[in-house]
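Every protein chain except one is present and positioned as in the full complex.
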Amino acid sequence: MLTGKQTWQFSNSPVIESWGTSGGPFEAEGKLAADFDVLHDDLWMGQDSYEKAHRVLLEEAIHSALQKGEFQKEEIQFMLAGDLINQITPTSFAARTMAIPYFGLFGACSTSMEGLALASFIINYQGAKKVVTGASSHNAATEKQFRYPTEYGGQKPPTAQWTVTGAGAVVLTDNQDKQGKIVTTSATIGKVVDLGISDPFNMGGAMAPAAADTIISHLQDLHRHPSYYDLIVTGDLGRIGQATTYELLQQAGLEITREQFQDCGLLIYNEDQPVQSGGSGAGCSASVVYGHLLNHMKKGVYRKILVVATGALLSPLSFQQKETIPCIAHAVAIERN
Amino acid sequence: MGKKKNLTPVQQQYQQLEQKHEIKRPVWKNCLNAFWVGGLICAVGQAITYFYIYFFDFTEQTAGNPTVATMIFISMLLTGFGVYDHIGQFGGAGSAVPVTGFGNSVIAAAIEHRTEGFVLGVGGNMFKLAGSVILFGVFAAFIVALIKTLWTMMGVL
Amino acid sequence: MIQSVNPEPGAVALYEQKNKELAEKVEKDIQSFDAIYDVAVIKGKEETLVAYKVKHLKRFGMKKIEKDINKLLEDHYPNEDFVVSSDYKIFIETIELLERMKDPSFSEKKAEQQLQRVISLKKEMT
């Protein structure tokens, strides 16, 4: 049901039945290694190209999500997923393997929540009984496309972020037994915001206004106080973007504490890992939310969280043509009954 | 940068706010690292030059060619074993400005696009980073040499 | 590797005593240049090879120094044919040849061959 300007409330509370994640070697050294279902010690993952390895990541995340919920892929009606690579081929190729009717999504790093919002909507209105949704990114494949060859000795400034090699997927169902289950209750679809940042090595700074805009809209549409949520977690703002967003929220008069406001890009790695400003990529929010955070919710650490995945909608072409970076953020509220 | 004028007041205001949180590039530290990494690479180049002078029939003038080739060979090994990108992150321009950095940009692109095949991948992408250096080097050299030659011909010089 | 740098530079000539005098004179002339600290001269059958080292901080002006030397030699010895070089390689080769020529068993024919080799090195530029 549309509430306010841009928010859906899901009265039928679609259930997040099971989840799965996969990650690369760098994530295996990170803070959340224990929350990954599959970890690779090689960036190639036994494939002969980074793009194929990228596809494998998503396949594994979906497989472990299906396995943990004891689902057969034939039972799943739709798959909604995306990534950052040209024409989202890794995801589409994974969809070919899965043979599940498929929506390819592109929302850059906001894809995970774009997928979860749409999947919840479909389930909520009986468009399907079981839907799988996810997102993934692969560090080397993404660097290759957006920046420089991985072996090139270009110096990254401290504002740069490290693309996460990882994938996360969830199975969403219309299960009527909601007791103790984790469900999605509402979603706010963001609009594209561009405040004129054009430095592709400062994604966090570019995305911060979009994140703030979506969070404020969400709370306004639902007339909620920030303290409703145990945790408001952004996708991949990194150090700079997160601090900026926090200040924007303060300026808007939201009472939100620093502890309550987290960022997946800052959660995933250890302090001593050379990731400059933090993690990023479509797989960042997907693997942290669909691994670490859902595990924590299951354990009861959190009851209500708002996930705000942010995406920078640029391409190497638009950057070279000196365009600024348009950004977007989608928020989904996840609660445990 | 010069584009600031075109920003709306809202954008300008935001960018001021964002600047506060932006982690500044450690310019002094970067320059110091660039200095000694770049200097060290050149000193290694000097050692290789002397090697060719002592053990082969190269003069100071002619030793430059084999030295450059040797440096690029070393650059290939460091790039291939995944070391050069780490040197680059540390040394910045210190490892990019010497000819080893030129080699690295060619070799890194060649290695990276091997998965797209030798003709379309390696062949087509080898110069995607170094191409601009070659273009502007050749074109600037052409203009400079042209002007100088014309002047000489007209007896100005 | 270092040892070949150390031998004293000097002047040597092939064939006749008057050639030796000429070589030593040339050496003195070159040494009068402030910027130069080592000179080696070998007088061959036709050409005279002059190799020298420039003080490091004066190396910016090496082209001019070479011109000056050439001019001086031309003025003082109009009938001689000089090959002048500040190249380090030429210098160490010249010193080496100088050393070997002190050995009486080193034949003049061989020395001339060596000299021509060094001169050809200098001529091969780029």
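First chain written, first letter: the chains are A, B and C, and each begins at residue 1.
Following the convention adopted for this analysis, a residue touches a chain if its C-beta (ideal position, glycine included) is under 8 Å from a C-beta of that chain, and two chains touch if they have at least 3 such contacts.
One rule holds in what follows: contacts and distances are computed from a predicted model.
Set against the options "Stage V sporulation protein AEB", "SoxY-related AACIE arm protein", "NADH-quinone oxidoreductase subunit N" or "Dihydroxyacetone kinase subunit DhaK", the UniProt name belonging to the omitted chain is "Stage V sporulation protein AEB". Shown chains touched by the missing chain in the whole complex: A, B, C.
Taking the complete complex into account, B:147 is the one of B:10, B:120 or B:147 that touches the chain left out. Interface residues of subunit B with the unshown chain, by the touch rule above, are 1, 25, 27, 30-31, 34-50, 60, 64-69, 71-73, 75-76, 79-82, 91-94, 96-103, 105-114, 118, 122, 126, 129-130, 132-138, 140-150, 153. The chain not displayed touches subunit C at residues 2, 5, 56, 59-63, 126.
Interface with the hidden chain, as seen from subunit A, comprises residues 43-44, 50, 139-140, 149-151, 154-155, 157, 199.
Rule of thumb we're sticking to: only the chains that are shown with their structure count from here on.
Counting C-beta pairs in contact across B-C and across A-B gives the higher total for A-B.
Taking the mean of each chain's C-alpha atoms, the chain whose centre lies closest to the overall C-alpha mean is B. Centre-to-centre spacing of subunit A and subunit C amounts to 75 Å, using the average Cα coordinate of each chain.
Distance between chain centres (mean CA atoms), subunit B to subunit C: 39 Å. With centres taken as mean Cα positions, subunit B sits 36 Å from subunit A. Looking at the complex, you find that subunit C touches subunit B at residues 1, 4, 87-90, 92, 121-122, 124-126.
Per the touch definition, subunit B reaches subunit A in the complex via residues 3, 7-8, 10-12, 14-15, 17-18, 20-26, 30, 79-80, 82, 84-89, 91-93, 95-96, 101, 104-105, 107-109, 111-113, 115, 129.
Interface residues of subunit A facing subunit B in the complex, by the touch rule stated above, are 48-51, 144, 148-159, 195-198, 202, 205, 208-209, 239-240, 243-244, 247-248, 274, 277, 322.
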